[in-house]
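Have a look at the structure below, then the notes.
Every protein chain of the complex appears in place save one, which is left out.
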Amino acid sequence: MSSVDHPQSAERSLIEAKGVNAYYGQSHILRNVSLHVRPNETVTLLGRNGMGKTTLLRMLMGLLRPRSGSVHLAGRDITGARPAVIARSGLAFVPEDRGVFPNLTVEENLTFAARTRASGRRPWTLARVYELFPRLAERRSHWGNQLSGGEQKMLAIGRALMTNPELILLDEATEGLAPKIRDEIWRVLRLISDAGIASIVVDKNLDDLFGLAHRHLILVKGEIVFDGSTAALRADQELIHRHLGV
Amino acid sequence: MELVLIQVLNGLQYGLLIFLAASGLTLVFGILGIINLSHGSFYMLGAYLAVTLTSYLGDVFLALIVGIPIAFLFGAVIEWLFIRHLYDRDHLQQVLLTFGLILIFNELQRILWGTRPLGVATPSYLEGSIRLTEVLSYPVYRVAVAAICVLLAVAMMLVIQRTRIGQMIRAGESNREMVEVLGIDSRLLFRFVFAAGVALAAAAGIIAAPVETVYPGIGERVLIISFVVVVIGGIGSIKGAFIGALLIGLADAFGKVFLPQFASFAVYALMAATLILRPGGLFGRV
Partner (left out) sequence: MLKLPSRSVVILLAALCAAALIVPYVTGPYAIKFVTRIMVIAIFVISLDFLIGITGLVSFGHATFFGIGAYVLYFVSPEADAANALIAFPLAMIVAGLCACIIGAVSVLTRGFYFIMVTLAFGQMFYSLFHDTRFAGGSDGAYINVKPAVTLAGASLLDLGGRLTFYHVCLVLLVGCYLMFLALARCPLGRVLQGIRHNEQRVAALGYNAYVFKLVAFAIAGSIAGLAGVLYATIDGYVTPDLFGWRESGVAIMMVVLGGTGTLYGPVLGAILYALIEEVLKTSSLVGPLAEHWSLGLGLFLIAAVLSAPRGIAGLLERRAATAAKQSTTAVPPSIKRVAARGKELEVQDLRKSFGGLVAVDNVTLRLAPNQVHGIIGPNGAGKTTFINLLSGALRPTAGQVRLDGEEIAGSPPHAIARRGLGRSYQRTNIFLPFTVRENCLLAAQARRPSPFRLTAGKHWAENNADIAYALAATGLSARAEDRAAHLSHGEQRQLEIAMLLASGARLLLLDEPLGGMGPEETARVTALLRELAADHTVVLIEHDMDAIFATSDTLTVLVGGRVLAQGTPDQIRRDAAVRQAYLGRFADQEPI
């Protein structure tokens, strides 16, 4: 799992951001951010709260327009494109608050944006998602807001899978969830990774993240201060405690 | 006793008609976030369409079938030309622009149809009255109007609860951003919703035409009442619009009989009272 990566080899990348600067009003949140994710790669996004992780994901999804810099998806320039266009190009976003539609049923939430994609991979169907999340199958006709936090997270992930994306952006994969549910989510994320979907995962549980991802990014005050393999990060204790600890 | 019964029927029928008109308004406001003062003009459009189409097609129901798609298309064009610029603007500018639309529509109506009051014939097979009691009968056509409103209301409910577009509307109401993130172009969704709102208002105008005179001012009366219904029921709530419309219909009908000079006053007082007690309307989200 911990293959040594060369951060410079950004060719054939699925998504690539170059020199992105993003603001909320006057607040300079993302400072000269460059990153790339290759097809089928799982990358984590680490950093303390308020460092810009959510902003980065939202920017990639098109919810925030960069003031400078560019973003390319499979070679196409998507800088400043509308989220709907970016979604149709193969990106899926699972926000921190899940974004489950409270006035739609579980099944309606899942089938809401279902799309197929000619990618040679086995497509994600409703049946397959229910197989992955038996809990959701049990509660398929419940309203979105009747689910617990963990179930909503699973629903949001399932809904993203139904769009058959190339890359999933997951903001706070397991925050605030009970340990058992957390374990289930990590299991699902591994399955997704095996199925060939790339992802950028934000979370705080380093052990679990080390077991899942190939590469890690650390964001501090809007700047990327580390981009390297699990082994490289593990070896640098000082870095971990300085940027992620207390 | 008979008087009360008649007024209840009148009130319900009027309320159902108002609901049809107001439902479009509450959808547009709830999902698009636009205050649309020209909504009454679309009711007026329906009434005058009824006049023209009935004279060609011979039957007001045929006029309804042809008129609804025409109104829908008209609504889509208006959204594309004017309304879509208002989504990020403040209330003042929305009010002003749609006020301008009222002026334009009113003048176009005058040019095309003149100022003389016009009428639409009740279909011959619906003339006459149903006998309710020994001394009381109620016009068949009015029953038909109520029935059509109920039918359309049910159809609306089915569309919103059971169809894909209904899903999108419901989703758009609770989380517009997420809808976009999932790949659905909200611009087209908005155009659809606006056009549907126009079509609903026009449908109300068409079927109401045989029971009222068609004259240039009918749009404004419906506009104010529709806003009252939306405010009482809560912005964006179809259920609220339904209940609000029935309340208003009954208040209006009984008011006209027992306090003829204060009927309108009572309606507005009802709205003000509702807002004071429940600032978001009966079913609205504040």
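Order of writing sets the chain letters: A and B. Residues in each chain are counted from 1.
The rule is short, and it goes like this: a contact is a pair of C-beta atoms (placed from the backbone, for glycine too) under 8 Å apart; a residue touches a chain by one contact, two chains touch by 3 or more.
Being a predicted model, the structure only gives us computed values, none of them experimental.
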Review point. The complex has one chain that is not drawn here; which of the drawn chains does it touch?
Key: A, B
Check your understanding: Touching the left-out chain: which of B:Ile35, B:Ala50 or B:Leu189?
Key -> B:Ile35
Revision key, fill the gap. Contact with the hidden chain, among B:Ile31, B:Leu101, B:Leu189 or B:Ile238, goes to B:Leu101
Practice item. Sort through B:Val120, B:Val228 or B:Ala241 and give me the one touching the missing partner chain. Key: B:Val228
Study note, to complete from the structure: Logged for chain B, residues touching the omitted partner chain are 29, 35, 37, 82, 85, 89, 91-93, 95-97, 99-104, 106-108, 110-111, 224, 227-228, 231, 235, 260-265, 268-269, 271-272, 275-276, 279-280
Point to revise | Positions on chain A where the hidden chain makes contact | key: 24-29, 48-51, 96, 172, 175-176, 204-208, 221-222, 237-238, 240-241, 244-246
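Methods note: only the chains that are shown with their structure count from here on.
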Point to revise | Whole-Å gap between the CA centroids of chain A and chain B | key: 44
Check your understanding: What part of chain A is in contact with chain B in the complex they form?
Key -> 61, 63, 82-84, 87-88, 93, 95, 99, 101-104, 108, 112-113, 115, 159, 163
Review point. Inside the complex, what are the residues of chain B that reach chain A?
Key: 167-168, 170-171, 173-175, 177-178, 180-186
